[in-house]
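Before anything else, here's the structure in question.
Heads up, one of the protein chains got dropped from this complex, but the rest are sitting where they should.
This part shows chain A:
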């Protein structure tokens, strides 16, 4: 018992430098790591078919005495070493990151969902939900379940898949079809696992993940095909539905860090996460014009109702959502969106009061 209290003090101290030098935050990371160690120790016990649970797993007795099993101590020693010496992100050690109500699997080198992304995805989801039953469907016919989706959404550079999965968990049940695209096969693999892991929370919304390079010449055709195949499926079910030409929302959180900034990144990011998910040429702006132009082609040409409304100069429901790297990218990305054909473009700030999203509508 004495040993446990000593160890906890040592570990907390060790974590302080990787926790913005905040002792209270180090205490939080320690708590999460210990919870994880406890779970893993219990899990391995089950696998090993050991029966003597009490002696091997830690317990908290009255008056708060803490004891740690040998297995837990060994796991903790390894975690602290990875975290402090290896500068491995906490989320890669724990293997998950909460995202809205979901638990997203995290595995190197796929980008770990950032809190800023979680925040705006949540806001977007609420916005779309409140707009539902949406522009294409009447509430009374939507209950049959056979009607086509209210929301056809594509997320380009989806990474772990957190954005489409997060949206699906909020949008009305069965209302949406979401496609996630990433160039990295490992990202698509992880996104598919995340879909399976969170299946129960996705409210019967259809989600597909495809590996594709958005810079390839046939990218737009491919993306459109995934939509029309989906549409074809549904038309067989529901003949009366008018044919539609595409998506009604294009989302992207593309790499936006300038290569020149790469060596200023903290080790948790630079050493562990895929540079391809972080860096973009032209000061981090290379992808925006390309995606903006693709978006215009991917969006449903008929979907005028998205744009109707009394405030014509305002984005009521976005057709394009970009995450951006900060205030310094606002002007360029706004121009890119406008020149691609989005007549109304707005900037959204995050909780830290930084420009985080550019949203647009035609």
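Here is the rule we use: a residue touches a chain if its C-beta (ideal position, glycine included) is under 8 Å from a C-beta of that chain, and two chains touch if they have at least 3 such contacts; residues count from 1.
The rule is simple: contacts and distances are computed from a predicted model.
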Quick one: find the hidden chain's UniProt protein name among "Rhodanese domain-containing protein", "Small ribosomal subunit protein uS9m", "Nuclear mRNA export, poly(A)+RNA binding protein" or "Peptide chain release factor domain-containing protein".
"Peptide chain release factor domain-containing protein"
Out of A:19, A:124, A:227 or A:295, which touches the unshown chain?
A:19
Among the options A:124, A:202 or A:257, the absent chain makes contact with A:257
Determine which one of A:155, A:182 or A:350 touches the chain that has been left out.
A:350
Among A:155, A:182 or A:273, which one touches the chain that has been omitted from the display?
A:273
Candidate in contact with the missing chain, chosen from A:69, A:91 or A:334:
A:91
Touching the unshown chain, chain A contributes residues 5, 8, 12, 19-20, 22, 24-25, 27-32, 34, 60, 62-66, 89-91, 97-100, 111-112, 114-116, 118-119, 122, 253, 255-257, 261, 264-266, 268-269, 273, 277-278, 323-328, 350-352, 354, 356
